[in-house]
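Below you'll find the structure, written out as structure tokens, and then a few comments.
What you see is the complex with one protein chain gone and the rest in place.
Going by the order they are written in, the chains are A and B; count residues from 1 in each one.
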Amino acid sequence: MENEIHQVIPIQPAPYSRSRQAGEAQTVLDHIVDDFQENPAAMQYFYDLFRGVYCHGDEIPHSGKLVGTTCIQAPEELIYAFGATPVRLCNGSYHYDQRGADFMPAKSCSLVKATLGMLSSDNVIPKIGKPDLVVNPSTCDQKKKSSVMIEGMGYSVYDLEFPNVKESEASRVYWRRSVREFASELRKLTGQRLTRAKLKAAMAMTGRAQAAFRTLHNFRRQTPSLILGKDAFLVTNAYFFDDIERWTASVEKLNAELAERQAAGFRAVQSKAPRIVFTGSPPIFPNLKLPLLIEEAGGVVVADETCSANRMLYDMTAVDEWLVGDMVDSLADKYLKPCTCPIFTRNDDRKRRLLDLVAQFKADGVVYQAFSGCQVYEMEYRSVAEEFNKAGIPMLYIETDYSPDDQGQLSTRIEAFLESLKNRKKRHA
Amino acid sequence: MSAKPVLQKVRDAVNEVDFNRFRFWFQLVAFVLFVYGGYLAIDLGSKLPFFSCGYNQEGRAGVCYLLPLQHQLGRNWAVLFSIASLSILTGFLGFALWFIVLNKGWCGFVCPLGTLQDWISALRRRLGIRFSNYTHGQFAQLTKIKFVLLALIILIPLGVGGGFFSHDMSPPFCLICPARMILPIFTGDLSQFTIDFSSKTAVAMTALGISVTALFLVGSFVKKRFFCFFCPMSALHYLISKPALLKLKKDGSKCTRCGDCYAVCDMEIKEIADDVTTTNIMTDDCTLCLKCVASCPETGALKATFAGIPIFVSTEAGFIKRMNKGCQHGK
Partner (left out) sequence: MKALVSAGLGLLLSMGLVGGVLAEGVTDEHAAHATSEAPRARPPENATPEEKRAFYQKRAAERAKAEAAGEPVAPRPSEAQIAEWRAKREAREAPAGAPAADDHGHGATPAKGRGESGTSKSAQDKATPDKAAAKPEEAARGSGRSAGMGMRGAGGAIWLSDSPPSRGDASARGGMGGMSGMGGMAMGGERSGPPSKRLWLRAGNDPQKSGFAREDAEAESETLLVRPQGPLAGETLPPLADGKKNLAFEMPVQGYYRVYASSRKLQGETLNVSVAKAEIANFSHGGDEEERAQALTAPRILESAPIEIVREKAPDEKMFFQLKSGDEQAFVVLQKGLPVQGARVRFVSHEGWSKEAVSDEQGRVSFQVIRDYFPAWDDFKKRFKASYLIIAEANAAEKGVFKDQPYSNVRYQATLAGSYYPSPDDYRSYAWGLGIGLLIVLFCGSAVYLYRRRRVKPFQEVRFDER
């Protein structure tokens, strides 16, 4: 008898959809879809999108050059105007976080670790393709230092100089010049010229997206809520990589459905459900840990002040003279002046914004998430807490990261917090 | 959404109006009225709080208050310091009554010279030439000039009346005002473009006037509302603006400090964007053109009120309508 192996069956690499990374995304998505009742029908588009991209590893086509951005301050209108496609690279996957931990210091921000982990891997999910240029605004320390690392991974990186002080005249001029330099960089990349018509069209496109978002945002003011925060986060997370016009159309459909819900008096939650404003480090799919915990525990996230949702789409550009120079300057202003990112020296705008959100959305409390290692959010917590104390608004501060290990502990804390909010409401009623 | 009540519909229509077009037509009508109204025998008096130039003798529908003010202040001291000068106070009262109706909105919507500057800016835009800005330092220094000019408007005629200055120096501001030279052109009168050689003072003053006009033409071409920054009428307005009916109010809690209002402001007033504590946000440079209200994306952050009643409020919907040119979207 021959003990020969005639056929060598190599170990097939498991398809992505069966990988642990996909499994992570799958779990979260299933949780989002199945464990809550009466999801809006229009959300199906988004669920399918995420399932395809994160769970099955579908490719995402793009037109023109692909420009990856690591922060919301990179002006995407300019990228569109040059015929390129922007994609936000910030990543929420624990899988990539662990990968990044291999070469990042231990006390690093999970988001940066995850992003770098993603960029360093062979199989980048979402499957957008390799960016022709990675634009890295010089915002927080860890993002700044990633520039060189990303370059080392074989990408072409452009440092977009973003000021850390926003009150001064010098910073405004500096940022405007920075954006103009970026435009000339894009011109070199794409070989196209920036014309008034193209820029206007790009701004119209993003303007439409922003308008759609604002409508969604306004619907969330409704008491009791028409839609849960988990869905809203999913919608805004989709903006990172989805085709903008398709995204806008889908959001408009969602808005239409919410209008119907409003007319019909629909309630997505109990009237007693505590309304929460979520602030701090951005929850990015699949890391929607905290918002999901809140909503599982009976609360509803009605608004947020994070750069993966509200801050990305809220501010709109006003132009006085529709000439290219003025349009670009107005864009620059929009990205700098209302920005409430904690990387600035002062955070007066952020505090006022939070107070305004709480007032407008009739929130009962605030949940402040800070990723461990995120020095800026952690440091800002103190001043925000003082402000909320003065205003008598309850706040829960949670320092966490991407790992799922602290779910149990967090859920207890959150439940306790929501309970105290309910009691508070009862007392005041 | 169910049918909105009528009042709400009206309010929404106003807040979402195509503001630039509205303002353009308003200014055009006001310009024709005050530059050509004299042909229709319209005379609205001589206490007008804007540059309806008195030198436009054929067509003027009223006279800018600065002209009679300088004449009255330029009287002989014997007459000036007598009971006859009660007329100065009554004149001023008349002016103040005109003024408080629209506050500095006269500047932004009615003043023919202001309208002219807006048209020159429109010409520049059409040619694709960008505008110029002042730096913050320049702004802080230059804004004081209008008060200096106002002081001179009061002091020089007094000097003329007291015999210190020659009569050829009266009325001092009118001699250097660009409106004196430019507005009569619209009724075919080019006679103000002369240098008066009859005395040294006259030569100096008319030459200065021509220079200022030339500077005005270049300045208003490159800078929006160039002259309004130095206008003594604006300074005078600001000094008595407290009881005015039309006001510009800001609700700082709603402001995201996005700076859109500052970006569109013709006068480059920073406070409109940065100041989140003051409610009555009109500064001495403001012309109440309300472009800031039209360009504010936060509902209720800026509003124009008339006698306390909000008449034009910044709304998100209005902003989206106005700023998303070429954006076809359904709601």
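Convention: contacts are C-beta pairs under 8 Å (C-beta built on N, C-alpha and C of every residue); 3 or more make two chains touch, one makes a residue touch a chain.
Here the structure is a predicted model, which means the values were calculated and not measured.
Of the candidate positions B:154, B:207 or B:317, contact with the hidden chain is made by B:207. Note that of A:133, A:183 or A:203, the residue touching the chain absent from this view is A:183. Although one chain is not drawn, the whole complex shows that of A:195, A:270, A:345 or A:389 it is A:195 that touches it.
Residues of chain A that touch the chain left out of view are 177, 180-181, 183-184, 193-196, 324-325, 328. Interface residues of chain B facing the missing partner chain: 46, 53-55, 57, 63, 67-68, 71-72, 74-75, 79, 84, 87, 132, 168, 171, 174, 190-191, 193-199, 202, 206-207, 210-211, 213-215, 217-219, 221-222.
One rule holds in what follows: only the chains that are shown with their structure count from here on.
Chain A and chain B have Cα centroids lying 45 Å from one another. Within the complex formed with chain A, the chain B residues making contact are 1-2, 125, 128, 130-131, 135-136, 252-264, 273-274, 276, 291, 295-297, 316, 319-320, 323-331. Within the complex, the chain A residues that touch chain B are 167, 169, 172, 200-201, 203-205, 207-208, 211-212, 214-215, 218, 248, 252, 255, 259, 262-263, 315-323, 325-326, 329-330, 333-334, 337-338, 349, 352-353, 355-356, 359.
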